Each structure stands twice: as structure tokens, then as C-alpha cells.
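There's a structure below that I have some questions on.
What you see is the complex with one protein chain gone and the rest in place.
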Amino acid sequence: MKQILAQLLSGKPGPGAASVPAARENLALVAVLFGLVVLFSAISDRFLTGATFASIAYQLPELGLLTLAMLIPILSGGLNLAVTFSANISGLVLAWVLMWGGGADAGLTALIPAIILALVSGAVIGWVLGAVVAYTGAHPILASLAMMIFLRGLGEFLTRGGSVSGFPPEVTWLGQGNVMGIPVPLVIFALCVGIWALILTRTRLGFAIYQLGSNLEATRYSGINTRWALTMVYVLSGIMCAVAGIVMASRFNSVRVGHGEAYLLITVLACFLGRVDPFGGFGRVAPVILALVILQVIGSGLNLLGTNQHLATALWGGILISVMVMRFIWGRVAGRMR
Amino acid sequence: MNNDATTDERGPYLLRLEHVSKRFGGVQALDDISFNIRPGEVLCLAGENGCGKSTLIKTISGVHRPEPGAVMEWEGQDMTGLDPARARAMGIQVIWQDLALFPEMSVAENIAFERNLGARPRVVDAAAMRREAGAILERLGVSIPLDAPVRSLSIANRQLVAIARALVADARLVFMDEPTASLSQKETDALIAIVRRLSEQNIAVVFVSHRLAEVLEISSRVTVLRDGRYVGTYSTEGMTQARLTELMTGSSFDYAARPERTDRPAPILSVKNLTREGEYRDVSFDIAPGEVVGLTGRLGSGRTELALSLFGMTRPDAGEIIWQGRPLRLQSNRDAIRAGIAYVSEDRLSLGLVQPQSIADNTVVTVLDRLLGPGKLLSPKKKKRLVDDWIDRLRVKIGAAGDPVSTLSGGNQQRIVLAKWLATEPKLLILDSPTVGVDVGARAGIFAIVDQLAKDGLAILLISDEAPEVYFNADRILHMRDGRLIEEFIPARTTLDHVEEAIHA
Partner (left out) sequence: MPRFLSSIGATERWLILVIACICIGLSLATDTFFTLVNAFDLLNSSAVNVIFAAGLLVVLVAGGIDISFAVGASVVQYLAVIALMKLGGGNWAIGLILAAFFGFCLGAVNATLIYHFRIISIVVTIATFNLFFGLLMFFTGGVSIYLLPDWMTRRVILFEHETPAGWAEITLPVLVMAVVVLATWFLMRKLSLGRQIFAMGDNVEGARRLGINIGAMHYLAYGWLGACAGIAGLMQAHYAQEVVPNALYGRELEVLAAVVLGGARLGGGRGTLLGAILGLALVAITQNGLNLLGVSPYAFRMIVGFIILVAISMSGETLGFLTERMRRSRRADDVASGGAE
């Protein structure tokens, strides 16, 4: 694992790195991050404190997990608009199994099946979505949109718009505890990042995802089972949504359908800020994680400055537009220099 | 026999170009080109891929501006500083190879779309559009349902719609860019008749084609370009295909046909009565290790469709494929690859390679299983070794293996395609039009590789619609027409002209 992380951070020349060397690309993001930290600490003396970093450490993972769930579909040339509600449904599955196992008194015998079933529910949702995309040729935007409407309806129908709460302490530990001072959600997130990087750089599936993201038919002609690979893209995305759902449920000690809905935009934003190609085929995990940290620092900074929550929403939209416009201009300039 | 005809005095020119050059960055796309045509004349623009034909068309239709110093005259008037709108207004129309039609719209609307152009809102007169489109189609002597969406038409009919659209705007000069590339023989004959009719109506037609038989049949003169330079303009009277080939390529074909094979090894592949409805019918042949079998026939003859079935992309309706003595049922191309069949697609741009991805990834995409290291993970070391090995073996000229494969020249791209398939260690290699978009010089290199592969015992099915290509590189030639295998030639026992005649008959 250490070796892989080192490889990621050292900026192995990956696909699409021809124009910008990967290391420099990461360096630019680190510079932005550093600038932001300096800026916020200059504005507020409460920024450079342990409390800020603790809050970032606990908030980053759920957003990060959803971003990972968004990353793979975008790499495959699609999009998964159902990530947040998929996470909600998996959270609900976890909650129900725990309720059935005794609520706040449920022990490990209920927790382990609850987690497994939550993950399975995510995989099943992803499989259905993936099968629709891969086998019927439906557009991923439409398919995931319909799935999102369905899941939201399903969740609201089953919970009657309310929330499910009251979990055993083990679950609370997952969301709020720490291991040797490191928050448990952060550990889970780091693990998932490692797995994602491994899948994308070192497995046949990951290889296929990049190829089919650029050209599905040419990849199929090369003897890759593109239907299977495309289905797996959404299965993986669904499983990662489930992990996010579990972390979210345990952090808030409750599950409500619609929770985290606003994250959808930020996951897309993190991917594009992390230089993932919106048309698929190019993008790596490391810059996306850096982009996430940047966004989380901005979020915490705004929070600390007492920025209105809605103004922050508007800002996210504005940042997404600026990032895309800057990418466009950068592409023009780089093209002219070549 | 240099019957250069640029100076004869058979009437005023409609269009006259002298000293036309065009540079793109450091590339000299056109270098001092002369070109002229009279009203009602049918002229052919001939040359190999990349000789500058399309740049010239784009210059004449106002898309590109020539370098200063060019003389461009339209009916004796200077026409430098042309833009696409003015070119259209003057009556210069281009029928692009991809037709540029609107598939969801009706035939009538496609033909008469000119009426809808412009920024001022106008009410669409559907009845007038139908009338206009109907009149044009009648003038062409064809009947196509006016209300059918274009997507429901055959390729040949789409071609006719594109021609009709060009005529709507009172065309005086029509460029047809490879109009016969996707037509059957019968459809080509119909198209040639239409070109004649246009000529009778005093419309000048510039016909761009690399099918020499057509070139000679249809046009009165032919202008030849090579590597962006003007070679000359010649009367088709007395011109032969061999001579024209020489003018286009700059080198005469002094290859000899391959000697006839005397041994008859057991076939590795036998195809028995293979049929797929609407594509090919009752096809039987076999191919042995070390043998190069040419498969020729025009587009739409079923040759690519047959290859796709042998590669498992489509399933035959009837008949069987015997592979190494046993029946082979292919559910997908993965089965074919596993069995040892590889297929180099004719469409390198969208099917042969994943263009934006790296050279290295494109080389190993077919053999991921062999890159697995400990823990079933892909090993970067094994990948690098494999890529370096193939790039070395096929002498591919690359910058870095991480560069996008689209940065390579056509010939080097084709070598990467070969590498990715040879890496699967196939026993049968199907090459579908392997020299499309490959420079003349690089073609010989590709065929040298093919020859070596055959010597090493690989069975090769070489598909091409260029008769010389199969004649000089195959042991046997199978001729396909309208989905059936109609005859077989042994190059050593016949002449190239005989084969060409048979194909174009």
C-alpha cells in the first residue's frame, strides 16, 4: 500500500499526462492549497487550530467517498447522478438491520450483517444502473437521473420522509471514534483511496475503464468485455456509495433520505478540479484527492468566517464554472505554445 | 505519352487556378498547384492519400485561404479572398465524403435545406421544399420517398440526397469527394450516369476517386497531385491504369506476383457455406498456415462483414467455421482471440486504436492477462518489457511510449495495431484494408512485415479493394461480389490487368 501511495504521489506519468507532467500538476494543486491555508489563517486567527483540522478530518471522508463513487463513472465517459441517494438507501439498509437486531443495544452479531447488507444493497443498485447503461445503450445521465428519482422516492416511501436513528456505540465509533488519534472515517477513506488507486492503475478492469472511457467500440474490438466492465463501473460506484452511506449514518447517528444531497455538485467539482476529463478516459486518484482537500479547506474556511450556507452553495457553483473556464483557457494557451 | 492538356483552347475556363500553395505550420500541404475546368466538363482529381486533394477542395470552396501569390479566377474574374458563403453563392458545391446530411430530417428537407439558412427568421414553406426536392430528384432521374428520414435510406440513396442538395443551389461546379467509396457496382454505374447528365446540363464536376477504372471511364481529363505537388493534367484518352498509378505514386510497380505454392498444408481454417442474411451468402474457402489469401471485392460485397463473423463480432445465420479441424462457435471476439484469430480493422481511427490513449496502453490492451504479476495485479515492468519489445520488433518510430497514439503517423499507427494483435500470438491474422491512410512509402514496410509473418507460419487473410495490393502480396485471391465468392485467382498464373478487369467488370 505504501508503495502505491508513493507511486501516486511521485506522479507516475499516467494517461493524459503528455501535456502537463503529473508531478507539476499535483504541485499546482498543492500550491493552491497552501495559498488558501495562508489566506484563511490571515483572515481568521481561529483557522490554524486543531479544531479546524479535526473538523476537516471528520467531514472530508463522506464527501471524499462520494467523490470516489463519482470518479469511476466519469472516467468511463458517464456520470452517476444517483450517488447521494444511493448512499442514503444503503444507510437505511444498515439502519434497519440494526433496528431489527435491537437498535442501540444491537451487538456485533447484528452490526456485521448490517454492514455487509448495506454494501450489497449498494452493489445491487449499481448493478441495475450499470446493466441499464451497458446493455440498453441508455445515456448514463438519464439512467442515473431516473435511478436517483426512483431511489429518492423509494427512500421517502419507506421512511415517510422521516429519519431512522438510534445505533449501537460500535456504529458511532465508526463515524466519530479514532484509532491512535486518527479519526476512523479518515482511516476508512484512506483505505478506499488506496483500493481505488489500485483498481485504476493495476487491474485489468481499471485499464479497461480508461480505454472504454475514450472509445468504447475500439476497446470492444480489442477483445475487452466492455459490457461487463461498464456494469462493474457502476457496481463499484454503488459499493463506494454504500461505504459513504455507512460513514454518514454513523457520523450523524441517524439516516434521513436527502441527507448529503448538496454533495452531488461538490463531487463533480472535485473531479474536474482534479483534472479528470469530463468526456472520460483520463484522470487519476491523487489530484482528485488534493482537489477534495482544497474544497474542504474552502468549506471550513467559509464556515469559520461565518459565511451564509447558501452563499457557500453559490460559491461552489461559481468555483466549478471558474475551474472549467480556466481549464479551457489553459488548454488554449498550451495548444498555442505547442 | 505526356499529353498535357492545360493549354488547349476548347473554350473559356469556368475556374482557373495557378500557383496555389498552402502551408499549415511547417507542413507544405499544397505547393504551386495549377488546376482548371470548363463548364460541363468532368475532371478527375487523382492522388494517393495525403496528396493534398482535400486541401485543394477546401481552398476552392473558401474554407482555406491560399498563400499570397496565387491566381484564382472564376469565369475570368479574380476570386481571391473567397469565403464559404460566397463560394456557395457562386455555385461551387462540395459533396463531402461523409455527406454531412441530417439523418433525422426528411429527404425533402435535407435537399432543400438551403432555404432555411441565414440569420433572418423565415417561415418554412414545406410545400415549396417538397416541390423543389422532387424536381431535383426528377432531374437526376431517381425516385426516393421525399418524406422518409435520411437515416432510413441506404448509403447509395444518401449519396443521391447529398448530390441533390448540391444541385438545389444552382450549382455550376460540383466536387464529389470519393463518392463511390461505399457504393456497389450497380450503384456506381447509376452515379456515373448521373454525373454524365450533370455534364450535359453544363455543370462541371470534379470527381475525386482512387478507383482508377472509374477515373478513366468517367472523366475527360485527370489532374494528378503527389505529396502536395502538381504532377500534371492529362487527357484520359489513351491513358492506362498502370500509367496513372505510376503518376500518382511516383514509382512504377515492378513487383512480381508471388510464386505459386506447390505444397498444400492442412488448412487451419475452413469456412463451409457460411451465410449471414443480407451480408454474405454460402461462402466456402480455406486457408493454411503460412498462406496469404487475398479477399477482394467492392465495399458492400460482404468482405468486411465476413471478416467480422470470423472474428466473432457477428454471428452467422448458417454454415460452419472449422478451426484446426474442429467446429468453432464464436460467441464474441474474445472467443476468437482465445482461439488465435486476430482482426486488424479497416477503421483504424475509431475501431483499430483508442486514439487519445497512450501508445503503450494501445499495444498491450489485447494481452492484459499476460501482464499479471503477483496478486493478479498488472505489472508495470512486464508492460514496459512487452511494449519495448514490440516497438523494437516492428521498428515503430515513436517519441515516448506514454504519448497518445494519435500523435503517430498513419504507417506507425498501423504498426502499433499490428503489434497489439501479434502480441496475442495469433494463428490467423485478418488484415482489413491495412493501407488505408498509410503513405505510399510506408505501405511497402507494412507488406514486408506481412510477408515475414507468413514465412513464420501465420495464416493471413488480406482484405483490400485495391487489386494491385492483393495481386502482389497474396498467394491466392478470392473475389467476392454481392455477398458471394464468385471466383479465385492465382496471381502467378494471371496478370494484374486481368484481375482488375474482373473486379471492375
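Chains here go by letter, A and B, matching the order in which they are written, and residues are numbered from 1 within each.
One rule holds in what follows: a residue touches a chain if its C-beta (ideal position, glycine included) is under 8 Å from a C-beta of that chain, and two chains touch if they have at least 3 such contacts.
What you are looking at is a predicted structure, and each value in this text was computed from that prediction instead of being measured.
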Worksheet entry | From B:65, B:115 or B:427, residue that would touch the chain that is not displayed | B:115
Item to complete: Among A:27, A:108, A:314 or A:334, single out the residue that touches the unshown chain.
Response: A:314
Worksheet entry | Contact set of subunit A toward the excluded chain (per top definition) | 79, 132, 135-139, 141-143, 145-154, 156-157, 160-161, 264-265, 268-269, 272, 278-279, 308, 310-318, 320-321, 324-325, 328
Item to complete: Mind listing the subunit B residues that contact the chain we can't see here?
Response: 84-85, 88, 96, 98-105, 109, 113, 115-124, 273, 275, 277, 317-318
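Here is the rule we go by: only the chains that are shown with their structure count from here on.
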Worksheet item: Between subunit A and subunit B, what's the gap in Å when you average each chain's C-alpha atoms?
Response: 45
Worksheet item: Given the complex with subunit B, which residues does subunit A contribute to the contact?
Response: 13, 15-18, 198, 201-204, 207-208, 210-211, 214-215, 217-225, 281-282
Worksheet item: In the complex of these two chains, what residues of subunit B are touching subunit A?
Response: 313, 332-334, 337, 343, 345, 350-358, 361, 365-366, 368-369, 372, 376-378, 402-404, 420, 424
